Structures are given as structure tokens and as C-alpha cells.
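Showing just some of the chains, left in place.
In order of appearance the chains are A and B, and numbering begins at 1 in each one.
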């Protein structure tokens, strides 16, 4: 079947790791359409992997299978899971890399590996336990190759999820960064990501701000209006990017380099004026 | 239909921007064959994007659709266009990024957005105005995702060009760098591009030089013969590369780093000797 399989990893593009996974996938399903999301996640940075995945998967057709391999605990006791939502399927280590996806799917209540009390409809998690679909001998260092790639490929050929392992009612999720509302009415946001252009992407969302009355502080500087485009203002500007997050940009340059911004840094939205 | 769609952008490969565009394309036409040309165009460098595109598109089959997104003016008043030549289709902002393509198609006379007096046969430009084929809500920051990707995908499914907007008789083009002939007969060429190997690619073309009587000056150094291969000479050498441009190379090393060369630098071909 012509199912789409995407890959998000921290493998880089110099080595043959990604290609080896693709070889395994095509060997099982030559008609799979393989799409790279990113292989430039910082090594072992589960949080960044979770975020980058979250900005890509919504644009893929229903039924797309997403493999995510940012997996510092490979070979340890961490579980491997399949998360099935109404729209997509995710194959990944159970280390939090699906936290944004789960959050989008209203899996807000579950933190840590405790059982969920309220499990949203249409959502299922399977623990991958049946070695019948793995490559053997299974390495203890590259489950992307030996477990995730073949599982995703077999899912794309129509093998039922139950074949890979049994349903579980827990999943490891980390808390999604959220802006913090102060008593004054101000909002403290956090830098989630710095993109290729040096645009600073924060956890402040469209619904958190008022375009008419906008005042932002970042790294000791003020931005006093909300722009629509990167081209609109000279110097620093703020706008809501295509994924709905408030971004800080610098026309034709890198705002992050200019401001010395790093992931986790705070921005303040003045709303109590 | 199994049409080819290529992508040339300045998005880099770290983020999910390219993948999101691919998701949109495949969602509309799962049989599109998507090929990356480059995503490493320097941010906002329309000239470089235009050049790199120009060295790739001639090798693709007739009917290939090329999406080009180097788009510093996204969301502003700049137009979005479809350029249809005898051989290919280009979907891009109207900011000059198609200048080399237009030049190749003999669109030499048109500079700026003035109407063309002589429009080569087989060439048409459409202004993209019909929002019926866009993703909604259209962001003001990522037309690659919301406009260019879906338009290219719909073209690949056979939607007639007229559906996307009306024919226009203007297009924004920048002057293609050309070597300058001096009264002495010498030629002043310009560095167009520095490639991954550090080869220095100039705007001097095969027909501008005489292999038998060749003498080049670059950065205070002389090259006194024209080579056929990178392997031929030790030290600096000059040859005509596969795209027909005169290149300066350094055997097993980077000529650009060795000479400190930058884009726009001059080289001199002595022809008056």
C-alpha cells in the first residue's frame, strides 16, 4: 500500500544510519512513500525532537506513520510504543518524544508512566513486545533499524496493531511548556525552539495575545506591536508563525544571534497596561 | 499522475518546514515524485536561489514542476507567479528568483516589472490570485506551505493553469551577471557561486574563452592554461564545468578558501596578449 512513513531522528545526515532504516522499510514495503522530517535534532534531545515532530505531522494526510528515533535510552528498560491517534500513527521509544502529539490529542492529564484515568476516544497505545516483526539479531544500540523501521513498514502493509504487542494504558510524557500568567495580568512565555533563520519560537500562542494591545519584552528589549510579516518592520519584530506560536524575528537576519537567546529563555507579554 | 515536483528553498534541513510542504503535496497528489534540489540557499538570498535552481532544472524531464521558495517578502505586496516554459513549470514568488530560468528561455529583454514587448513563444506567466486552491487560513509567513505547495500539487494533478489566476505580461527579473569586455579585449568575469568543494564558479562561459590561448588572473594569481579535469594540474587550475561556466579549482582542496574568494569578486581573462 502507498502509505507514507516519515522519519524524525537525531542521526544527522553524514552517516548511513538513516539510509539503513530506509533500506529496511523498502525491503518490507517497496511502495511506502518515505519522507524525512528532520535528522538534525540535537543528539539525545528528546524535547527538541518532540517539538519538531509536532510542527510537521499535522500537514500529512490521515493514516501517515511517523517514526521518531531520538533515543538516548536505546537498549535499556525503556519501552517501545505505537501511539495511534485519529489521524496518524507514531512509532517511537516511550521517552516523552510524543509529548506534543499526545498533548494535541488531548492527552493532557497523563504525566509520567501512571495509568490514565481519562483516555481520549480514538487513541490507543501499544507496547511493542512481539519480536516476530523485528530484525534479528536485534542490536542493543539501534532499535530504529531493528524494531521501529520494520514495525512501521509492517503497519504500512496492513498488519493489525495487536500483532506487535498489547494495548497499554500508560505513556511517558513530559509537561508541555506553557506560558505563565502573573497576577499583574502579564504573561511569561518560554523559548521553545530557534529555527534555521534564527527566528525565536515561544510557547505563547495566538489566543494568548491581543493584536491591538501588544507589548513584549525580550532580553532587555521591547517590541511594541505585532507584525503580520517578516518584511514589515525593520529591526526586531514579533508575529504569529504558521504553527500558531508567537515568534520573534529580525528582518533578513537572525534574532536569536542578535539577542543571544537560548531555548528556555523567558519573554514577557505585558497585558496589564 | 506521476509528475515530478522539485523544491528549492532557504529553509535549511533542521526544521520541519520542508517536510510540512511535502505533507501538503502528498496529501493532494500521493503519486507526485518529490525531489529536493537544495534547502541550503543562504537565508533570503534570492540571487543564489536563482543560480542554484538554474544548474538543476535542465536535467529534469519535460513537465517537471519546480517550487522555489526564497521569499524574504512573504506576506507583503509581492506577487506569486507560475512561469510556464516549453519544458517546465515554476511556482515561486515574483522576486527575481526565476531570473536565470527566464534568461535561458530568452526572456532577456524584461527587467523590472514592466510589460514585455517581445514575449518568447511557449512562455506564459500566471499571477496566482485564486484562493480556492490555497490552504486556509493562509499564513502571512509561510506561503510555501499554504500557496506554493498546494498549487504545484494541483498542477501535477492536471488542473489547468487558468484556474489559479490570470495571465500576466510582466515578471520581476534581475540582470543576469555577464562578463564585461574591455577595450583591450580582456574580459572581466564575476564569481557567481562557490560550491561545496570550494570550486569558484564564474559568469564566464565556454564560448567566451579560447582553450588554446588562455590566461586568467584571480586574486593576484595567474592560471596560464585551461584544464580538462580536476585531477590534471597540481595547485590552482581553471576548467569549464558541467554547466558550461568557467571554474577555478584547487586539486583536492578548496580554491575559494585558498584565495579568500567571495561571490561577486572579479576575475580577468587576458585575451589581448
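What we mean here is this: a contact is a pair of C-beta atoms (placed from the backbone, for glycine too) under 8 Å apart; a residue touches a chain by one contact, two chains touch by 3 or more.
Everything numeric here is computed off the predicted structure, so don't read it as measured data.
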item	value
Whole-assembly copy number, given 2 chains displayed	3
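To be clear about the criterion, only the chains that are shown with their structure count from here on.
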item	value
Between chain B and chain A, distance of the C-alpha-averaged centres to the nearest whole Å	33
Touch list for chain B against partner chain A, complex	11-17, 19-24, 26-27, 30-31, 34, 43-44, 72-76, 139-142, 145-146
In the complex with chain B, residue positions of chain A that touch it	2, 4, 6, 13, 33, 35-40, 52-53, 55-57, 59-61, 64, 193, 195-197, 228-232, 239, 241-242, 252
